[in-house]
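One protein chain is absent from this view; the other protein chains keep their places.
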Amino acid sequence: MIPCAVVGVGQTHHKSRRRDVSVGGLVREAVFRALDDAEMTMADIDAVVIGKAPDLFEGVMKPELYLSDALGAVGKPMFRVHTAGSVGGTTAIVAASHVQAGKHRRVLAVAYQKQSEGNAQFALGSGKGASLGAGGAFAPFIRAYIHRSGAPEHIGWKVAVKDRLNALKNPYAHLKIEDISIDKVKASPMMWDPIRFLESCPSSDGACAVVVTDEEGGRTAAAAGRQPAWILATSSRSEPPSFPGRDPVRPAACLQCADDVYRQAGITDPRRQLDMAELYVPFSWHEAIWLEAHRIAEPGEGWRMIDRGETELGGAFPINCSGGVLSSNPIGASGLLRFAEAANQVRGAAGEHQVDGCRTALAMAYGANSQYFSMWVVADRLHPFD
Amino acid sequence: MGTSRDIAVIGWAQTPMVRHTELTETQLLMQVITDALTPIGLTRADVDFTCLGSCDYITGQAFSFVSNLDAIGAWPPKRDSHVEMDGAWALYEAWLRLHEGDIDIAVVTGSGRSSTGDPSLIYPMEMDPFFLAPLGADPVTFAALQARAVIAAGIADERSMAEVAVRSRGTGDVDTLLGGDYVRQPLRRHDLPPITDGAAAMVLATGERARQLVARPAYITGFDHRTECHNPSFRALDDSPSTRIAAAAAGLGDAPIEVAELQAAFTHEELLLRHVLGLGQEVIVNASGGALRENPIMATGLIRIGRAADHVFGGGRRALAHATSGPCLQQNLICIVEDGEGQR
Partner (left out) sequence: MTRFVESTITFPYRRSLGPMLSAFMTALTERRILGIRCGEAVLVPPMEWDPATGAALPLDLVEVGPAGTVQSWTWVPAPTEQHPVQRPFAFAFVLLDGATTPLLHAVDAGSAAAMADGMRVAPRWRGERVGRITDIACFVPGEQPELDGDDTGPAAQPVEIMDYNARITYRNPVPPSADRAVELSRQQRLVGMRCPQCERTYVGGRGYCPIDSIELGEEHEIDLAHTGTITNFVIITPVQYPGQTETEPFARVFVLIDDSDVVLAYQPTIELPVADVRVGRRVAAVWASPGEEIDAGGGMGVSLGALIGWMPTGEPDIADPDLVNRIF
């Protein structure tokens, strides 16, 4: 496998409705930020990988066709992935695969969603009534987690507050709730019992882009004083929607995917060897669920890390310093944002929400009924554990 | 090419190609993946990576591909991906993935039931959302405008197009066909593809494993795809520059090919592609009948690669497969498969 690195990261300002831009304008905002960050132009890119969640959300079918020229892909390979909510992560992984396979040298990964153009809840139900929405689908998983871990209900509120406080440090974040507090979360309406409104992700317009290069590209960036994020490992796993005995709270696909990236990266003790993680947490309780399903915490211990404040920015194991999906959720881009934020952390480029001394970070995205998982581990050097 | 590993097609299968299937896409895939693996002596447990190609708008359901995970044997969980593209691009992702060097066997699929909706109402949704989709600009209209350009350039005429139709379908008479009404001038019914439901699955393996499993692997020696700008208003429709670039990058000119399988859903597309690829009379084109005979959207391109692989399985040396997407051949993929002779 050929080593590769992230040398450019860009994202849009995320909002509930970016009515100031067209869909092309939205993706280009992220792309030019990533290219500027990489000190490249569109002409330097060999191939483009685009990801987004269902085309029905915006009503542009196979948008790799409409957006080919918007992304400067004319005369180049243009690839489209779609793995449900994990798609942003898969976009990064497939872009990395283009380089790791030795077939392309500088690949642009782009992911976006312009949720305001349609209505996700409506599209999820294919235009029929009584759509459960994502919250309705995931609430039972959360109920099961709370029951089996014995976690007190304030854990969910705590994560909701922590991520919104982090978002206040992220200029691109959608939700900026200056007066966020436990009381405010607690007082917010119960949407999908046991999930309250402020424990839920927003619906956002937004895009994210990263530039992935080969080892030479990474070294060139480093020599010019631009720290690359070296991609130590990527992995994906999927499992079927439903069968008797399937456990969506501690999904086998998640455990295997995490084990796979740790093995490739040389990580034997993720809690110690990773400095932070960007985990896909659309509902606050998923932070506890994923801490355990990534073996960062033992089963039943994830909520205790949260309770002790360890996952706060400045804590022993910060999670979602960017504000996470709870603060910005352009669905198709939400996964790539996790991967991009992890890269920025090890590049020391995370601005106000930078984790001090962050050298190794994990990013994950998941999709459908906790079935699709994609992850990568990035570091500020190629062989951090030698 | 700098290929670090040999990667080969070692088998593939397709479902019966029908006007209407009564099976779900998942059921189609369940059957066709089994049919692709069984003759090679493999099971789903042997497969290291799967990549599926399908399209929500064809199904009319967001996240329609999720239930297709039921078909791949993803328990225990599997390395897996999905492209909202023809299965030929799923093959490209799997080919990249195998090049990474840590795994050996991949299965890719393409599947679609286009019989459930009216393509002339669905396909405008893939067009420019501001200038073209609101006009209901449909694929047959764009094909007709491209056919006019191809005819004007002297690359085709209505007779040669009808000849393509007769040869592809193995039925009909050119003079009779030319007496038919236009659907969109200069296209008549025979110039258009049928509506087909179906799925295909293909098995890829890295060199050593491929040679253990089958007598004649079809090595992928060239693989490339390119796109063009979207709106046909800005393109020269009598050309296909993305096909030309992809073919050069895939090494088409390195050695003669014996057969070509082109994803030409409209008759003039075959003639344009032959012209752009510089295929001479000695090259057998679309002996299978191509997309004019069977056109299972999202699998049609992958099936071209399967047919090219069949040529190698059957004793041939080198074959080309082409897949396409978008209006007026916007995006094109070239895959070259060979026997092992030129390889080692």
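We call the chains A and B, going by the order they appear; numbering starts again at 1 in every chain.
We adopt the following convention: a contact is a pair of C-beta atoms (placed from the backbone, for glycine too) under 8 Å apart; a residue touches a chain by one contact, two chains touch by 3 or more.
Treat the numbers as computed from the prediction; the structure is a model and nothing was measured.
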Of A:His14, A:Arg28, A:Arg105 or A:Arg237, which one is in contact with the hidden chain? A:Arg28
Contact with the hidden chain (one of B:Ile33, B:Val174 or B:Ile245): B:Ile33
Identified contact with the non-displayed chain, of B:Leu23, B:Ile40 or B:Val283: B:Leu23
Residues in chain B touching the chain absent from view: 20-24, 26-27, 30-31, 33-34, 44, 59-61, 64, 67, 69-75, 115-118, 120-122, 124-125, 128-138, 141, 144-145, 148-149, 181-187, 229-234
Could you list which residues of chain A touch the chain missing from the display? 17-25, 28, 32, 42-43, 56, 58-59, 69-74, 114, 116-119, 121-123, 125-133, 135-137, 139-141, 143-144, 147-148, 189-193, 240-249
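Here is the rule we go by: only the chains that are shown with their structure count from here on.
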Complex interface listing, chain A residues touching chain B: 1, 22-23, 54-57, 59-62, 64-69, 73-84, 90, 94, 97-98, 100-103, 123-124, 126, 235-241, 243, 251-253, 256-257, 368-369, 371-372
Which of the residues in chain B end up touching chain A in this complex? 2-4, 50, 55-57, 60-63, 65-67, 69-70, 72, 74-85, 89, 92-93, 95-97, 99-102, 122-123, 125-130, 133, 224-230, 234, 241-242, 245, 325-327, 330-331
